[in-house]
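In this view, the complex is presented without one of its protein chains, the others remaining in place.
Think of it as A, B and C in the order they're written, each chain with its own count starting at 1.
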Amino acid sequence: MDLHNETVEHNRAEHAGEMHIVRPPVYLGIFFALLVLTALTTGMSYVDLGVFNAVIALAIACFKASLVVLFFMHIHYSSRLLKMTVGAGLFTFMLLISLTMTDYISRAWGRF
Amino acid sequence: MDSQAYASATDTLPAEHGHPPFLRHHFESVSQQREAANFGMWVFLLTEVMFFGGMFCAYLIFRNWYHPAFVAGSNTLDITLGTTNTAVLIASSFTMAMSVYAAEIRRRGMLMFFLACTIVLGFVFLGIKGVEYHQKFVDHHVPGPSFSIEEFVHPSNPKALALTPDMAEKTQLYFSLYFLMTGMHALHMIIGISLLFFLLWRAYQGAYTEGHVMPIENFGLYWHFVDIIWIFLFPLLYLISRYR
Amino acid sequence: MSSTIISLPDQTTARLPRKSYLNQEYGLKSWLLTGDHKRIAILYLISITFFFIIGGILAGLIRMELLTPAADLMATDTYNKVFSMHGIIMIFLFLVPSVPATIGNFLIPLMVGARDLAFPKINLLSWYLYVIGGIFILAAMVLGGVDTGWTFTTPLSTHYLNTHVVTAAMGIFIAGFASIFTGLNFIVTVHRMRCPGMTWFRLPLFVWGHYATSIIMILGTPVLAITLVLVAMERLFDIGVFDPTKGGDPLLFQHLFWFYSHPAVYIMILPGMAVISEVISTFSRKRVFGYTAVAFSSVAIAVFGFLVWEHHMFIMGVSQYSALVFSLLTMLVAVPSAIKIFNWAMTMYQGSITFETPMLYAFGFFGLFTIGGLTGVFLATMGMDIHLTETYFVVAHFHFVMVGGMLMAYLAGIHFWWPKMTGRMYPEAISKLAAVVTFIGFIVTFFPQFLLGYLGMPRRYAAYPADFQVLNVFSTAGASILGIGYLLPLFYLPWSLIYGKIAGDNPWQATGLEWQIQSPPLTENFVEIPIMDHEAYDYEWLANKTQHEVQTVG
Partner (left out) sequence: MSHISPVLWQFLVNWLKHFAIFPPEASTIAPYADALYFALVGMTIVGMLLVGTMVTFFAIRYRKSNHPQAIQMEGSTLLEATWTLIPLGIFLVFFVWGAILYFRIFNPPANSMQVYVVGKQWMWKAEHPGGQHEINALHIPVGIPVQVTLISQDVFHSFSIPAFRVKREAIPGRYTTVYFEATTPGKYHLFCTQYCGTDHSAMIGWIYAMRPDDYRKWAAGNTSGASLAQNGERLFAVMGCNACHAGNSQARGPNLYGLYNSRIRMTDGTTMIANDAYLREKILNPSLHVPAGYVPIMPTYQGQISEEGLIDLVEYIKSLDSNYRLTQMMNKSELNSAQPAPIGGANQGPGAAPLPGATKP
């Protein structure tokens, strides 16, 4: 039962080694970064930047989310498959939003 | 081909030799099982992304249509509580990450400590959320028959911008989305906390510190995901044009 | 017609294998708590057949009502409930799980050389969710019905009906999670459970098709779930997101619903296409022509399928510019289907073709799906859609693709793998008859509906102007023929469980891994995990394989 994929090159990379163990200092660093970013985003919302308020708030949120995904959720250390899975989710989510928006944005154009 | 040969062969199916007890029969190795579970969890999180995606889509549209109402609605939320809650949730994410670490280095006590921390922080979050919900009830800002736009048409705070009644009506939409999104998020938290109790109990029995870290890791992924949702909900719901 | 390809063992001596997944354990409990993907597939098979019969009876009622122009058989609101339940049951409880949850569930681990799906418990959970969802929907039906149509159009479904909308929506919500879990299992299994040597491009096209389907299941279905939650919230708490009087937008519902429901139509066809690939290859005794093109076209359909949903809303007041974008994208998504059709046709070129029942169903699929798909192009053509939308033309289109395409493929698959699932052959002559009757009945039922549609007969009408009657009578007459066609397998397949000939391991002399093991298979599928050392559909390998050599099983 132990013929463990010796012949298969495609599984080799994914099987390579045990899973990476992330050390507490990294977690701690991310934790503080997230706290700082939370303070930052709250602070920024008190400054009037017009449309850029929303843009910056979202940019910071995206950055925070990436930190969580990459380090807390170990994607930084994971196989390409998992990276692509995350990408696929993001992509489909963007499809839902952006293609729906083609309707909402252009409804007011022209005569209609 | 002689199928009998195969059938009889099963009688002498090789017994599980030397495999850890948690290795399920249909997997060939521990790492295969672990990677399958890990990948499966990620695929499940994809479905969660799309689940929340529908609500984000609705939010985006109405926020653009009724921006003043959303600003007004957002400004009634308590920013201190909101920010605190964000910090609490991030902290719980951190303790959860530490739990994973504890399981990986096989420290039962440490694992249990961090799981317990996560549970406590989870409850703190829900508690604060409960306080916020309660405020909304008191203010008649829960969509439904008792919803009142009074506050938005004649704001008690002289600095706040008064809305015309028709726009003020739209704040109800804001609060609908607010309750829907935070409610869905809270539901995920409640499910998560229930699971945490189970994990804590199993950790106490020593289930995860013998190399079988997968359940902890996977739960960690779930918990971080719930955190991420909040990371987006917070600026979207609380931080619209606070400078007003 | 010669049936030479069937190579059954000598019936006088042949026995079913002493041990198989069917007799590993006995008792109801061993079935209801099983983790075995094959048993779960059988559970699914039984339950979807149950729902198909209910859906079919409802279809019969629809056609009976439409025999005459007046609403005389039933009141209009009854009719509305009948077609709503017909649509809901047929789509969510029959067609979506049809091939994936039965045939796919049974075969994917066998085909990739695994002992089971990655998560057997989740697989079982999926079946329970399906059953619970089904019970909800049946409850909604028994308690008084739902009359929203399967599309739940707001604000009709949220504010203007007092039927059991929430119950039905929750049923679909739950059944939706059954579908998500099936898809999740398939994806993980295909990625993580392939046996040594089973590279991506050695996978049978059946697996590719299901992989593509699973992508849609996991990415699309949650959006349906949240949409139904919103509908329920709107009904229960009046939250207003779909209510124009509160500033909400009913079109948002359409966007979210069709974001799932268009890709869902590909959930409903890709597994069928997956079956056809296997059938055509086996009975032409040739590797599928352009394997990579067929494999990638499945994935292309799955991905592009997410980009076209607005073609269901062309006249609903969406922006004309965005309609333009979606029409264009719809044209693009039609292309991979064409690629597949041509590749299958070319597979037959220089083959050595026999006409077994699965092959006859596959021929049916060819004709009917091509018509159905090309009429989809009519609908994707914006200006034409204005006239055709919401008429019987659409009804005909989707029955051609769903019934003529997917249901035919499903029946092809059931017949094709029946010997593997049960160890016995179905009766060949009568099943060929059933295939032919189904085809003829189908054409008579649904072809007139294209004409009706162009004449302008609206769908979801209990009563209609007398001008349309002649064609409707044809359609009803056809439906009775069709009903007989579907009834036949319902009798002879169970019959064959006891009286059918013993099939042996590989009655079709097919190349797939699943055919190299005993039928019915063992609970653990393989005695030893096989090592794949050849391409899919390698008939030379099969021919060279001596009787007692067992490359694929160890």
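A few notes on this one:
Quick note on the criterion: contacts are C-beta pairs under 8 Å (C-beta built on N, C-alpha and C of every residue); 3 or more make two chains touch, one makes a residue touch a chain.
Here the structure is a predicted model, which means the values were calculated and not measured.
The omitted chain makes contact with just one of the residues C:Ala14, C:Leu455 or C:Leu487: C:Leu455. Only one of C:Leu184, C:Ile371 or C:Met421 touches the absent chain when the whole complex is considered: C:Ile371. Only one residue from C:Leu8, C:Leu33, C:Leu236 or C:Ile315 touches the chain missing from this view: C:Ile315. Within the set C:Glu25, C:Glu390 or C:Glu428, the residue that contacts the chain not displayed is C:Glu390.
Residues of chain B that touch the chain left out of the display are 65-66, 68, 163-167, 169. Touch with the hidden chain on the side of chain C covers residues 2, 4-5, 67-68, 71, 76-77, 79-80, 147, 149, 151, 153, 155-156, 159-161, 244-245, 247, 250-251, 284-287, 289-293, 314-317, 320, 323-324, 327-328, 331-332, 334-335, 338-339, 341-343, 345-346, 348-355, 363, 366-367, 370-371, 374-375, 377-378, 380-387, 389-391, 451, 454-456, 458-467, 469-471, 473, 539-540.
FYI, only the chains that are shown with their structure count from here on.
Of the two chain pairs examined here, A-B and A-C, it is A-B that is joined by more C-beta pairs in contact.
Each chain gets a centre from the mean of its Cα atoms; for chain A and chain C, those two points are 34 Å apart. Mean C-alpha positions place chain A and chain B at a centre distance of 15 Å.
Each of residues 1, 3, 5, 81, 88-89, 92, 96, 100, 104 in chain A touches at least two other chains.
Shown for chain C are the residues in touch with two or more other chains, namely 191, 219, 223, 255, 259, 529. Partner chain A is touched in their complex by these residues of chain B: 14, 17, 28-29, 31-32, 34-35, 38-39, 42-43, 45-46, 49-50, 53-54, 56-57, 60-61, 64, 79, 83, 86-87, 90-91, 93-94, 96-98, 101, 104-105, 217, 220-221, 224-225, 227-228, 231-232, 234-236, 239-243. The touching residues of chain A, counted against chain C in their complex, run 1, 3, 5-8, 10-11, 81, 88-89, 92, 95-96, 99-100, 102-107, 109-110, 112. Only residues 191, 194, 196-200, 215, 219, 223, 251, 255, 259, 306-307, 309-310, 318-322, 325-326, 528-529, 531 of chain C touch chain A when the two sit together in their complex.
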